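As you look at this complex, bear in mind that one protein chain is not there, while each of the others sits in place.
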Amino acid sequence: MPPPLVEIANLTRDFRNHRFFGISQTTRALDDVTLQIDQGSIFGIVGESGSGKSTLARLMVALDRPTSGKVVFDGEDIFSLPAAALRHHRRNFQMVFQDPFGSLDPRQKVGRIIGEPLHVFASQSARGRVSERVAAMLENVGLPATAADLYPHQFSGGQRQRIAMARALITEPKLVVADEPVSALDLSVQAQILNLVLDLRDTQGVTFVFISHNLAVIDCIADKVGVMHSGRLVEVGPAHEVFDQPRHPYTHELRASALSLDNEIGANPVAARRRQTPLGKLTGGCAYYAQCPIAVARCSVERPQLRPDGTGRLVACHQVASVTE
Amino acid sequence: MSVRPTVLPGDKRTSVARSSKLVAGLVITGVLCAIALVSLVWTPLPPTKIQIAYKLTAPLQQGLLGTDQLGRDVLSMVMVGAWNSLSTAVAAVAIGGSLGTVAGLFAAAARGTPEALAMRACDIVFALPPILSAMMLGAFLGTGRWTAIIAIAVFMIPVFARVVCGAARQIWPRDYIQAARGAGKGPMLISIEHVLPNISSQIIVQVTIQLGLAILTEASLSFLGLGMPPPSPTWGRMLADSQTYLAQAPWLAVAPGLAIALAVFGLNMLGDGLRDTLDPRTPLLR
Amino acid sequence: MNAPLLEIDNLSIAIDRPGGAGLPLLTDISLQLGRGETLGIVGESGSGKSLLALGVIGLLPEGIGSSGSIRLDGTELLPLADDDLCKVRGRRIGMIFQEPMTALNPVMKVGDQIAEGIVWHRGVGWCDARRDAVRLLDQVRIPDAAIRAKSYPHELSGGQRQRVGIAIALASKPDLLIADEPTTALDVSVQKEILEILDEHVRNDGMALMLVSHDLGVIAASCRRTMVLYAGARMEEGLTEEVLSDPRSPYTRGLLAALPQRRIGDRRLAAIPGNVPGFAALPPGCRFSDRCPDRIERCQTELPAWRSFGNGRGVRCIRAETAASEAG
Partner (left out) sequence: MVALLLRRIASLILTLVAVSVLIYGIMDLLPGDPAAIALGTSAAADTLAALRQEMGLDQPLPLRYVHWLAGLFSGDLGSSYTYGVPVAGLVVERLSLTLPLAALAIVLSVLIAVPLGVTAAARRNGFIDHAASIFAQISIAVPGFWLGLLLIMLFAVELGWTPAGGFPGWQAGLLPCFGALALPAVALALPQAGVLTRVTRAAVLDVLSEDFVRTARAKGISRQVALWRHAMPNAMVPVITILGLQFTFLVAGAVLVENVFNLPGLGRLAYQALVQRDIVVMQAVILVFSVLVIVVNFIVELAQLVLDPRMRSDAA
């Protein structure tokens, strides 16, 4: 078995809001995340707002620096690289953003946008062929080569997301991290982009990390999935298994709240569940404690670690762990 | 989906108002610039030519705008004043604007403490009205065109730094900036290639508005005797001189004042028109 | 049978243009909604679904006008002056908006924002109204309602703010509740509870609900009937169950097929080709004709008429007409 493409170890990111005077507060956006991503796979990350999934995405492509922990990409610890080496390394991992209207510079033509990474990464001799490579890449993502001479505002949301995909792929990266790439798109266009991701994985052999709040999307596209809650990974495993038989109570809740076409409101109300407003930051203990239906006293003081549950899955829950012990 | 159309086709009334502002601004400013340039090679009479015999003659009896207490031709003086006023304003805005823009871009790119410090510094310089800093400078450097230019430019730096920093801060979190970072570009290159083009409309608008303000300030300074030294005429000094003859020769107070007001008015209209055309975000009312 | 609570006939919404016809955003909408009924309006961006909601309550943006007929309990709403509409809004029709972050006044306590409508419509004092507001907050399941009523919006989470939005809409017990994408900005775990709260009030108070959403799951979960809009025109209408299980419009079929779902093997999703058209660049003929897999030549030349099958079921498709006439 080949080694994993990305190995994330104990990754933590704190955000401190700086003040000119006085005390600064710290928010932990990402909390001790350890994760491996296999070559050629589509790894889905699912979670709600504030779960830290976007922070994780930005760290994976080194758009941000962690407070502690490391990201080993293809055998190299990217945050210990000197600045110039990291810059050169960036060609191997690229990102696709959520908002198709904010991720393309409105003042530049599409050809220049897609070619931008080449201007930094390509050698002097290869630069002459930038326009050819841009044209080829446009074709790859299903747009005509003439699109290069237009401005982003002349395209619809789905087309812009194709352009963003082309920009990410032009350096022939090994990894593309896509942060909610279909959330801003209409349903009828969403499927086109999901198919494009699948095609690109198959034809170019790119590894994808695909982030979404939508379980159905992840279920549709991902091989493996990581479920995030409050900056932590709570469950990792093959996508279909995780969604068919969630082991962590939070995954269970997500699964239960997703509305499919045969759901009916009022059939099994959520109201009965214990619900409290989160009381600030819990110091120890499980972050899901306050909402968890199966919590015990131990959960409020001891933080559950992510560990194998014996069925090839990783779960961070005392109650689940105790089943297998 | 929220209903917030930004620009709707057929919203004719506003688009006419927009372009009419722009046209008015362009025409007034253009005429002013033309007059200033013409004055370099031709004026009806030399602006410094003293003709005591014709002193304080009403408009149309001697020259288009009459003569002053020394019999100088007011029209010629207003024309040369246009050049003096415009050139000072342009120089001051060019210096202050470019320094301020660089400072603002830098502050927005650096974030954190450098940004906070830069903005604090702006607050402090901002607390000194340009007239007072010109007085301070004038007391030591002596009065003259450069005193006025430097005093105005010093005031322009924080103005531009703030506007540019504020606008650039809105751009920095955008995803296309993140994408450029992902493409391996550093903050300098990003500031020049992505941030600057995307805030250029705000800067252009600010330049026109600040040009108007600089003309006003220049006039104020020369009104107080802190501008260009005599005999070269300035609008401000012409007004200061007219104070003595308000009863006998009111036209002396009217012509230069009107010139200042028109110049500022034209530049403001131009700024408004540019703002409306360059970034048409005017929301529709519910 | 009683007259329906809300009756819309041939409603068009268009951008006003000086001289001549406006630029249409939404055309030929007719629907009926009885007390206690739930109707889902589903569509993608540019379908005009939010405009329809705003049109009913008379809050279209300036420069956008409507024509046709909207009757509430037999009263025509469109010709009413704003002052008279003010007596309808809030009291007879309540509305919930999409963005809980911006829909509340940031400098006013949430309790006061709920009480405001009560004071306005019932003429009670602010004290009594504030007590009512606390009761309403409790009804929308906000814990410690009495304390929360004194909070400012920024002190609440997105889900809580949306509950406040619901409380505002429910304050005067309206007959008709319009919810415009009430859960789109919220997390899934909160979404279900918000829909439950809505459902509870519709059931208990006999309110009619018009729920606008782009999400078929939300509509399926909370609405008995559904209308599908595309590019400013209705494409299909009927009982939600029937529309979803037996779609007659190729557009509805395409939407259902495009729903992300688990793939078997290497299969791809059945995507609808092309892009959602803007209102200014509609294809000639049927609005879906440029993307429709079943189109025939006639689809690109004439706009198909609305065809009603009775029992509230209807569709706009030439093929459906021919299929029906061949069968009959």
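Miscellaneous remarks
To keep things simple, chains are lettered A, B and C as they appear, and every chain counts its residues starting from 1.
Definition applied: a residue touches a chain if its C-beta (ideal position, glycine included) is under 8 Å from a C-beta of that chain, and two chains touch if they have at least 3 such contacts.
What you see is a predicted model, and the numbers here were worked out from it, not measured in a lab.
When the omitted chain is restored, the residue from C:Leu5, C:Ile41, C:Leu72 or C:Val88 that touches it is C:Val88.
Within the whole complex, the absent chain has one touching residue among C:Glu7, C:Glu37 or C:Glu116, and that is C:Glu116. Note that of B:Pro47, B:Gly104 or B:Pro130, the residue touching the chain absent from this view is B:Pro130. Within the entire complex, the positions of subunit B that touch the omitted partner chain are 2, 4, 13-14, 120, 123-124, 126-132, 135-141, 212, 216-217, 219-220, 223-224, 226, 239, 242-243, 246-247, 250, 253-254, 257, 260-265, 268-269, 283-286. Subunit C residues in contact with the hidden partner, per the touch definition given at the top, are 57, 59, 62, 82-83, 86-91, 94-95, 97, 99, 102-108, 113, 116-117, 120-121, 152, 154-155, 165, 168-169, 171-172.
Note that in this section only the chains that are shown with their structure count from here on.
When chain centres are defined as mean Cα coordinates, B lies farthest from subunit C.
Chain centres here are Cα averages; for subunit A and subunit C they lie 32 Å apart.
Centroids of subunit A and subunit B (each the mean of its C-alpha atoms) stand 49 Å apart.
With centres defined as mean CA coordinates, subunit C is found 51 Å away from subunit B. Shared interface positions of subunit A, defined as residues touching 2 or more other chains, are absent.
Not a single residue position of subunit B touches two or more of the other chains. Chain contact summary for the complex, subunit C toward subunit A: residues 44-45, 141, 143, 157-158, 160, 187-189, 191-193, 195-196, 199-200, 203, 214-218, 220-222, 244, 254-256, 258-263, 266, 268-273, 275-276, 291.
Contacts from subunit B toward subunit A in the complex involve residues 112-113, 116, 120, 174-176, 178-185, 194, 197-198.
For subunit A in complex with subunit B, the touching residues are 18, 20, 58, 61, 63, 87-88, 90-91, 94-95, 97-99, 102-108, 113, 116-117, 119-121, 164, 167.
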